[in-house]
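Of the protein chains in this complex, all but one are displayed in their positions.
Each chain carries a letter (A, B and C) given by its place in the written order, and its residues are counted from 1.
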Amino acid sequence: MLLDQIIFFIFAAIALAGAVLVVTSRNAIHSAIWLITSLLATAGIYLLLRAEFLFAVQIILYVGGIMVLFIFVIMLVNLDVAIRQIQFNRQTSVALVLALAVGGLLPLAHYFLGREITLPPPHVAELGPNTEAVGQALFARYMVPFEIASVLLLVAMIGAVVMAKRRV
Amino acid sequence: MADTRTTDFPNVTQTVLGADELILNMGPQHPSTHGVLRVKLRMDGERITGTECIIGYLHRGVEKIAEHRSYPQFAPYVDRMDYVAAVSNGLGYCEAVEKLMGAEAPPRARVVRTILTELQRIASHLLWLGTHALDIGALTPLFYCFREREEILKIFEKYCGARLTTHAFRIGGLLYETYDGFEEDVKRFCNDFANRVDEYETLLTSNRIWLERTKGVGIISAADAIAIGATGPVVRASGLKWDIRKAMPYAAYDQFEFDIPTGKTGDTYDRYLVRMEEMRQSRRICLQAVDNIPTGPIMAKVGKVLKPPVGEVYHSIEAPKGELGYYIVSDGTTQPYRVRVRPPSFINLQALDQMARGCLVADIVAIIGTLDIVLGEVDR
Amino acid sequence: MDALLHYFTQPQNYLPLIFILVIVAVLPLLAGYVVLMERKIMADMQARLGPMRVGPHGLLQPLADAVKLLIKEDIIPEEADKVVFLLAPLISVTAAMTAYAAIPFGPGFQIAEMNIGILFILAVSSMGIFGIVLAGWASNNHYSLLGALRGAAQVVSYEVAAGLAVVTAVLLAGTLSTRQLVMAQISEQTGTGYWFIFLAPVAFFIFVVASVAETNRAPFDLPEAESELVAGYMTEYSGFRWSIFFLAEYAAMIVVASLATILFLGGWSRPFANTRVFDFMDYAPPVLLGGFGLYCLYRLLKQPAAWQKLVMLIFGGILLLLAAAVALPLTGLQLGSVSVAGWKPAIHGGFWFVAKVVAYLYFFMWIRFTFPRYRFDQLMRLGWHFLIPVSLVNIFAVAGGLIIHRQQQVGLEVAMFFATLVTLAAALLFAWLAERRPPAHAVENEF
Partner (left out) sequence: MNVPTHWFVFLSMALFTIGVIGVLTRRNVIVILMSIELILNAVNINLVAFSRHFSQVDGQIFAIFIIADAAAEAAVGLGIIIAFFKNRETVLADEMDLLKW
């Protein structure tokens, strides 16, 4: 149905516009706000892909957790001075060309080789209730990676505490 | 308002976190500086590393005015210093001038003065309790306190026609005889009040949040308090049993029995407990006094025109906030040569810096509240 | 076009739109009356009368306040970041109001039934913190900034505790859908048949404390602590923008009250819905509403002015109408082919839901007027050193109890009782540990 495609374009446009503004905003707080916008649009895209659980995780963890942390830090390190300085470094032009070249590879490949490289046809099988499926996979097949991820988080937590607590 | 551009601290920028510190300008317009006190807080995050009080926003030159008024004319002015304890101010001034003249108020006047002053002490402490609790975030005690304070103010109004700045006493005694039913009013108030103090205490004394907010906050040792010159509940909460009512009795305090409550640690909680107990003791004094009001004249013979002999006098009383002293120099005319007031709030306020260092920004509010300052008295 | 027309003639498609309109239209009014309720309760607890002048017994006070706020000058500080300053209240109110999408106010009254309903509400309401933080930052005022920093730290911390308490209820119900969570508490066929407050009282307690902190209400109202930070993040706001923050705060309060109702208090179900002895409680709604309505009419006679009588008449009439609506399903009338008795779940469900929400709000207000305010470090310590450990233990205990219940054929009530005992023991341990810790002022470099 067409509705899905319209929704996709709306969310994609918001995500892309937000992303561009993240990179170009002078003020870090504005960057953060645009990043939040972009992340929310991405959450919408997850919903479009029937990944409801990921949608909730994206908003609770990414937007409600990580982005609050970002804004918190931006407010702590008062950036009044930083705003008035030059925002882009000296390698900007080179970086732009390189990044766009890498980013252009996919459209080029699609344009020239689009007919030869095709995705296998999509599976029609329904995934069933998303949360249950994710839970089953996470705690059965991906048990070890899950535990490793929790160790990673613990290490990060200790690291962050040590880092922020140190007084020189 | 937070305004860092006018800071007096050298080398300070606006950064919140980093090598430098944050300057928060608290007051003169702030909900919990009890008037127009302005405190500059030097902070590291939310932790206070230094304070600086800026006073004078309510300065009216009361002491200078005294030099151009006759002795009785100046009496209403002292009511405007500690305007929540006007009766106590008036008592101190009247007794100081009486001492200067060598006169003495008749016994009946002295007992009535004692009753009114103790009621005023209760009223002042009630106002302190209400606003202090409000500063710490408890909304309800304020209204309970005002309910009882209203009863006291009604007694004042019936006695002398004014509620706040009463000008109740005259040099040499009293101008007004007590009204019919004065004793009953005071007794009724005292009887009701016993339960009311318990009611406040049930709201606060054993409340966990209240304990956490006041215990160990704003500690000052007895030695430090003495060094600063702090008096009243501030020094008593640190453990020093110093009360002018006992040490140098004035009015009729030597006739009545009462205890001087003291604290141990000198923190905000002890000051709270001391003041609560003082209210009970004041009630006790009132009850004793109201049954024993002697009959007789209410005014000593001081003459129409007051001309004290050349000389000087210092007289101090135990005002609700501490030692309120008047130093009066007379050159033999109808007007004082010099009047100097020793206001308890002003001197107790000096303890602020010592109490606040190392506390959080929320504690400074509790500490200003616990010092029980009145800016009218600090600035004069 | 025909497809669209067809789409919007289906009840399941147009009903949500109507519900959205109802909620958006009614919520500001409702928030206004919650404020009036709060002021009246506060007045009652403080031996005064509260608003009495605008309308009889202050019944029109919310409208007067709204008009006052709307016509006040809208001040934007010169040094503020204008765009963010304007954006912040909108974020707050949007986050609060979006959460209503997943709340089932009754068996039929829900905008969107989704299989991650609880997660959706948690996710969306967690966005509200950005309103506070950005408002505080954009105002360019030290009080606002301190309020915002406090708000961010506080809400993020207590969200963890609230989330863990929610997990307990989700464990017991085995679903994330708000509607099925309620169903699990109503009947034994679809779940346990007990309100989860009885099965997991500790989780409910944790949720209550955390929800107070999350909505920045006293005794955890540190971001806007008026005696310390003037008005915290709202210091520079005035007029309409300030009232939007106000609306957001009260909307968020209603959201957490609804959440507590859904998770622990059985949603729209009547108390003891499964016990026949208590069936007389079905008559409580009409009696209560009718009683209030008649009392309004009785007070009508005492109003001094004609227009006040009119206002009283309107309020009494509305209450009597509601009473009639609630009484209707009990009459057993037949309207044509429709049996009125069939409407009972919908109508009475709404009543009980609202009643529980109001009771929860009353509790909020009660503690606000009773307790002093926590200090920031004490608040953090309470959250991280007590609530979060206890809720973790609680989850383990409840999960263990469920396993024992399922595998050992132990009754659910018994299993949950022992789970609660375990949790309480752990709570005592944590409280004891917290007592032993030195007080904050002695600890240097804590932050």
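FYI, a contact is a pair of C-beta atoms (placed from the backbone, for glycine too) under 8 Å apart; a residue touches a chain by one contact, two chains touch by 3 or more.
These numbers were taken from a predicted model, which means no experiment stands behind them.
Engineer: With the missing chain put back, which residues of chain A would touch it? List them for me.
Structural biologist: Residues in contact with the chain left out: 1-5, 8, 12, 15-16, 19-20, 22-23, 25, 28, 31-32, 35, 38-39, 42, 45-46, 48-51, 53-54, 57-58, 61-62, 65-66, 69-70, 73-74, 76-77, 79, 81-82, 85-89, 91-92, 95-96, 98-100, 102-103, 106-107, 110, 119-120, 122-127, 130, 133-134, 136-138, 141-142, 145-146, 149, 152-153, 155-157, 159-164, 166-168.
The rule is simple: only the chains that are shown with their structure count from here on.
Engineer: Just to be sure I understand: the centre of a chain is the mean of its C-alpha atoms, right? Then which chain's centre is nearest the mean of all of them?
Structural biologist: Closest to the centre of all protein C-alpha atoms: chain C.
Engineer: Go ahead and note the Å separation of the Cα centroids belonging to chain A and chain C.
Structural biologist: That gives a centre separation of 32 Å.
Engineer: What is the distance, in whole Å, between the centres of chain B and chain C, each centre taken as the mean of its C-alpha atoms?
Structural biologist: Using C-alpha averages as centres, the distance is 44 Å.
Engineer: Measuring from the mean C-alpha position of chain A to the mean C-alpha position of chain B, what distance in angstrom results?
Structural biologist: From the centre of chain A to the centre of chain B is 61 Å.
Engineer: If I count partner chains per residue in chain C, which residues reach a count of at least 2?
Structural biologist: Touching at least two other chains: 145.
Engineer: Can you list the residues of chain A that touch 2 or more other chains?
Structural biologist: Those would be 75-76.
Engineer: Which residues, counting only chain B, touch chain C once they are in their complex?
Structural biologist: Interface residues on the chain B side: 1-2, 4, 16, 22, 24-25, 30-32, 45-47, 133-140, 142-144, 147, 203-204, 207, 209-210, 212-213, 215-217, 358-363, 365.
Engineer: Applying the document's contact rule, which stretches of chain C touch chain B when the two form their complex?
Structural biologist: 42, 45-48, 141-143, 145-146, 218-219, 221-222, 225-230, 368-378, 439-442, 447
Engineer: Quick one: which bits of chain C touch chain A in the complex? Just the residue numbers, please.
Structural biologist: Where chain C meets chain A, its residues are 81, 83-84, 87, 114-116, 119-120, 122-124, 126-127, 129-130, 133-134, 136-137, 145, 148-149, 152-153, 156, 159, 163, 176, 445.
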